[in-house]
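The structure under discussion appears below in the form of structure tokens.
With one protein chain removed, the remaining protein chains of the complex are shown where they sit.
Here is subunit A:
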Amino acid sequence: MKFLSMHAKFGPVTTALLSASLFVLCVAAYFTASHIRHQENPKDKIMPTIGKMWKGVENTAFKEDRKGEYRLWVDTWASAKRLGYSTLLLVLAVLLGLHMGLYPFFEAVFYRFILFFDKVPALALLPILFIIFGLGELSKVMLILLGVFPTIALDTYLRAKAVPREQIIKGRTLGAGSAKITYGVVLPQIMPDVLNTIRLNFKAMVLFLIAGESLAATAGLGYRIFVVRRYIAMEIIIPYVLWMSLLAFVADLLVRLWIKKRYAWYQAH
């Protein structure tokens, strides 16, 4: 059982094969099941064959729909914008967490509130968001933002607090003022960790995106899934889901590469 030991070493090919194995297994299981279902009922909609799915992709990605739009791209762009805006607004969460961690005043005012706010299920408040921010883009951006804001703020707060006190004292003895210590000592040190947290929260953000789009939208990946779900168009839903996963995976990868490039000191730290 050497390959199960803690010290097992695998070459690049073996590693690639091992990493691929579960993917291959899932795909094979799907098509086997799909094949069996189609033998019983050639019109089966739940588990479409490759051919049917390709048809679905072709129709949405490479053919104009009735409105003369390439649906997949329009949907992708609409969703990406919503996610992009809310990600940009997460800067506020990071700044709030940073200040809560370093300044007792901010801690006293915000900590309990954010902690409580974190436990409020944002989704349940969706109707209120629609009333306050309207049915347009803003309410969907706000839903995504509110959904992950407390998590990011609290995580940043804990990390700012965990920076050794000695570092802050050291900064003071070298003549640094509060701004320099906040943005020049603490923030850059916790930034890679904060980016990691944001990256791990992409999934939650996508969930909130889909929830928002499912209730009120005219385009968007989540919107489309909910529209075609009505006639169980799995040949569209499955490619859409895979496409969303792929995009999220790539976004995650980009952040990881950025951390590696920008924060060279971080990995070994």
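Methods note: a residue touches a chain if its C-beta (ideal position, glycine included) is under 8 Å from a C-beta of that chain, and two chains touch if they have at least 3 such contacts; residues count from 1.
Heads up, the rule we're going with is that contacts and distances are computed from a predicted model.
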- Per UniProt, and picking from "ABC transporter ATP-binding protein", "Aromatic-ring-hydroxylating dioxygenase subunit beta", "Iron-sulfur protein" or "4Fe-4S ferredoxin-type domain-containing protein", the hidden chain is "ABC transporter ATP-binding protein"
- Among the options A:K45, A:R112, A:K170 or A:K203, the absent chain makes contact with A:K170
- Task: Tell me where the left-out chain touches subunit A, residue by residue.
- Result: 164-167, 169-177, 179-180, 183-185, 188-189, 263-266, 268-269
